[in-house]
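A single structure is presented below for examination.
What you see is the complex with one protein chain gone and the rest in place.
This part shows subunit A:
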Amino acid sequence: MSFKSPLEGIDEKFEMIQILNEDGEIVNEDAMPDLSDEDLVEIMRRMVYTRVLDQRSIALNRQGRLGFYAPTAGQEASQIGSHFALEKEDFLLPAYRDVPQLIWHGLPLYQAFLFSRGHFHGNQMPEDVNAVSPQIIIGAQITQAAGVALGLKRRGKPNVAITYTGDGGASQGDFYEGINFAGAYQAPAIFVVQNNQFAISVPVEKQSAANTIAQKAAAVGVPGFLVDGMDVFAVYQVVKEARERAVNGDGPTLIETMTYRYGPHTMAGDDPTRYRSEDMNDKWEKRDPLVRFRKFLEGKDLWSEEKENEVIETAKEEIKAAIKKADGHDKQKVTDLISIMYEELPSNLKEQMEEYKEKESK
């Protein structure tokens, strides 16, 4: 009996899909997405905007004007590319680093800032935004996505549930349970794992003996793809096809995007120099999603420094206005919290509410 044979050739089945290389050249013409010039410019605009938002959020956090924040720079192609392949009615179940997708799905910026500040209003999606607020418990959203997808299927809606986690999330039991469940019931779900190489400090090599996360899909009979997560075309195209497949009733897909976060895990004291080298940072920065897409667009005469500066200025203005709006939003009260615990308040909570009402009136 050969213990090697079951795994032989598995890596070839999960080779990384790339369309746009680091130099901004198309290396896989056949897989090129069908996008108009306006779409191409819009994708770039969103990626640049998201990079600015990240830089400003970090600065605001350092000034004490934002709270919990998980930096996003480096992951724009994974985040914006996957989201751009969706429709408005699709349902998002993001992790805590996936605030950009929520914003592009319709969450107003000032609410994203309130979320960062620990204000409940940041979790209240507008009526036309199909999403839950960012997940804190690693991987817990994956089984929930299977449930949302099951509901979409039952209603006959031509939509998908999409959820995001990181490389660490793929080690959770819920990762298996969610994908397995969705597979067993052919639910229209897309599971995106943004493999940014580290779960806080633990490298992906220590998460699993599997060489890819994508191959874990095979264990549950679901297609899995490994994608260059710094290549917005590759991410977009694979999610687009996964979406079509799901809507056609052919079931869920697992997508691993190979990416990197340039910043710390969160702004709460993480020091990446303890676990990452300069060499590694340099290597990944050379693959930057914005740099290669900018080159591609400039080659087609669709982008310019002037255009980029315009986007940067607009982003800064809008961020400034959103922070102002967040500053002016009503402070939350303990009594508001107590009053919302149940639709009908039990007597113990009514008593506790009276106690706080008195304190708040002073």
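Keep this in mind: contacts are C-beta pairs under 8 Å (C-beta built on N, C-alpha and C of every residue); 3 or more make two chains touch, one makes a residue touch a chain; residues count from 1.
One rule holds for everything that comes next: contacts and distances are computed from a predicted model.
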### Task
Have a look at "Biotin carboxyl carrier protein of acetyl-CoA carboxylase", "NADH-quinone oxidoreductase subunit K", "Transketolase" or "Pyruvate dehydrogenase E1 component beta subunit" and point out the UniProt protein name belonging to the hidden chain.
"Pyruvate dehydrogenase E1 component beta subunit"
### Task
Pick out which of A:S36, A:N348 or A:S361 touches the chain that's been left out of the picture.
A:N348
### Task
Could you tell me which of A:N21, A:Q144 or A:N211 touches the chain that is not displayed?
A:Q144
### Summary
The one residue from A:A161, A:I190, A:A217 or A:V232 touching the chain left out of view is A:A161
## Note on the structure
Note that subunit A touches the absent chain at residues 91, 93, 120-121, 123-125, 132-133, 136-137, 140, 142-152, 154, 161, 173-174, 177-178, 180-181, 184-185, 336-337, 340-343, 346-349
